[in-house]
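Here it is: the structure, laid out below.
Removed from the display is one protein chain of the complex; every other protein chain stays in position.
Take a look at chain A:
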């Protein structure tokens, strides 16, 4: 399910006090793919994704999600239809856990959207399985779990509604390497099921590992919409301008270039970097 932004502007406040946050954004987030939205803090990423499920409405322009059109005129009542399509996982979602048991917490969404208890339970169990939380934890209090497990319960709460679009705002922040690797698997699994995944991330290595498409935000505008490979081959001066880093491997390669090394193509992953270095060393032996 694709998401299209047509000349979207968004400002906080009105008239002379208006503070423009999103400026004339026209772009499409492709259906059935993982799209990473990147940009420095304050560039407008979170504001942009809050337009996907109608938490914010554009001041001008429209957002089209499947056949739903979101504009300044959209009524609150109509938004229920949109929110059933779009699951949102906010930053540090574990802070929103509240129920007595893990299972009850994940069932809350389906119950709220009108499912009976049996159907809600089945949906919750399926979602908890999908996020890889073993069933021995399902009857525990969510607050008895570790941080990484709580994060998974919170994500399961969104997945239990089975939305075709899932938006994740910095889902890996604070997770250990294992937790991050599991999250990458989860996102790839969601894509396999045909879901559209939108990911806000500060971690360029993660973007390189999972994203099919990237949107780069800078000062309220989308300044790049392309594949990660195209993006990370842009000139270094451009990255400086938008305050972004290359993936770690690319940064290391760049330091070698500064020492006089030459690479045919900029290495962007650990494997590519190791291979490129080994080749160069073999040539000079």
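By definition in this document, a residue touches a chain if its C-beta (ideal position, glycine included) is under 8 Å from a C-beta of that chain, and two chains touch if they have at least 3 such contacts; residues count from 1.
Here is the rule we use: contacts and distances are computed from a predicted model.
When the unshown chain is looked up in UniProt, the name that turns up among "Sulfate adenylyltransferase subunit 2", "Peroxiredoxin", "Energy-coupling factor transport system ATP-binding protein" or "Cytochrome c-type biogenesis protein CcsB" is "Energy-coupling factor transport system ATP-binding protein". When the omitted chain is restored, the residue from A:32, A:132 or A:148 that touches it is A:148.
Shown as candidates are A:64, A:126 or A:256; the residue that touches the absent chain is A:256. Touch with the chain omitted from the figure is made, among A:75, A:192, A:264 or A:284, by A:284.
In the full complex, chain A touches the hidden chain at residues 40-42, 92, 144-149, 173-179, 202-203, 243, 245, 248-249, 252, 255-256, 259-261, 270-271, 273-274, 277-278, 280-281, 284.
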